[in-house]
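For reference, the structure is listed below as structure tokens.
Let's look at chain A:
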Amino acid sequence: MTAASTGWGSRIALAVTLALAGLTAWSPAGTAGEVTDMLGRRLRIPDRAARIVSLAPSITETVYVLGDGERLVGVTDYCDYPPEATRKPRVGGISTPSFEAILSLRPDLVVATSESNYAEHVERLTSLGLPVYVIRPVDFETTLESIERVGEVLGRAAAARARVVAMRRDADAIARAVAGAPRPRVLYVVWPNPLIAPGRGTLITELIERAGGESVTRAEPLPYPRLSLETVVERRPDRIIVGRHGQATVEELLRGWERLGSISAAREGRVYGVDGDLVHRPGPRMIEALRALARVIHPERVP
Partner candidate 1 sequence: MAGTMPPVFAARDVEFGYGGAFRLAGASFDVAAGEILGLVGPNSSGKTTLLRLLSKVHVPDRGEIRFRGTPIGAVGRLALAREVAVVPQEEQLAFSVSVEELVLMGRYPRGRGRLFEAAEDLARARDAMTLAGVLDLGDQPVDALAGGERQRALLARALAQEPGVLLLDEPTSHLDLLHQRHLVGLLRRLNQERGMTVVFVSHDLNLAGELADRLLLLSGGRVVRLGTPHEVLDEAVLEQAYGCPVWVERLAPSGRPVVLGVRL
Partner candidate 2 sequence: MISRRRVGVASAVVAGGLAVAGLLGLATGPAPISPGDVVAALVGQARSDLAATVVLELRLPRVLLAALAGGGLAVAGAAFQALTRNPLADPAVLGVAGGAALGAVLGHLGGLGGSFAATLGISAAAFAGALVAATAVYLIATAGGSLPVQTLLLAGVITGLFFSAVITLVVSLVDFAQLGGILHWLMGSLGVVGYRGVAVVAAGTLVGTALVYAQARALNLLALGEESALQLGVEAERVKRVVFVAASLLTGVIVAQTGPIGFVGLIVPHGVRLVVGADNRLLLPVVAGAGATFLVLADTLARLVVQPAELPVGVVTAFCGAPFFVYLLRTRLRRRLV
């Protein structure tokens, strides 16, 4: 019963994904100045936007990596990479942007992501007359597409495509390096307490697979489910990888887990930390995240 419904669920999800992919792929490019974003919203943007507000760290990183950092006039409180981004005017948090702060920067383009920003905020900014371009990076492919899309909107399509080609090449190299090796069972910890792990269809789950591991939470129906420690014990992960933010050590983050002696990963010290900002941001540093994961999962094959 459960297996059957899960099967149907995944089939429906696949169908929806395909349909969405089809829609976005086939949408016409539009007339000059008119574009369609990744949610299928049509909007008019200036030929060469000069005053851009970014509403998420991954977007800020993308703009900088394309060499257009000087066109950003506003970023969120969480945009800390590259370091010069922290010197840009702030417009508030990802989920608590100040509309007034955004407006007073007089942007000619706002870029948002459906994965972190609220639909209500996008709607409100649009109703205030601002062109808001929304990207939708949910997995590996859509993250690459998001970079290309941002490149197109910035008038940097060629640079973005080159970047994406390079990223694919690096990802393929890692895939070749880990090919044929046994696939260790990996528990990735997005947040330790309460325990939140990546579920089905998320970028993190896909990165773990591409790094030669098998995520023990890859079949969870919710993207970021909250799990019990019991589930972790029962799934017997070979490796535990913790996304770290800031200064906390892995030991601090997993305090209390040492008594879970039955998990071989915990018992034998196969618990690793990776930079959470790297892994959790669907942006141009995704390949670095992939490499960091592969180094932990297959240290013998990925230096």
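Rule of thumb we're sticking to: contacts are C-beta pairs under 8 Å (C-beta built on N, C-alpha and C of every residue); 3 or more make two chains touch, one makes a residue touch a chain; residues count from 1.
Selection rule, in plain terms: all candidates are chains of the complex that A comes from, given by their letters.
The structure presented is a predicted model; accordingly, all values stated were derived computationally and were not measured.
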Identity of the candidate that touches chain A (this complex; choices 1 or 2): 2
Candidate 2-touching residues of chain A, taken from the complex the two chains share: 77, 90-93, 95-96, 98-101, 103-104, 106, 114-115, 118-121, 123-124, 127-129, 222-224, 226
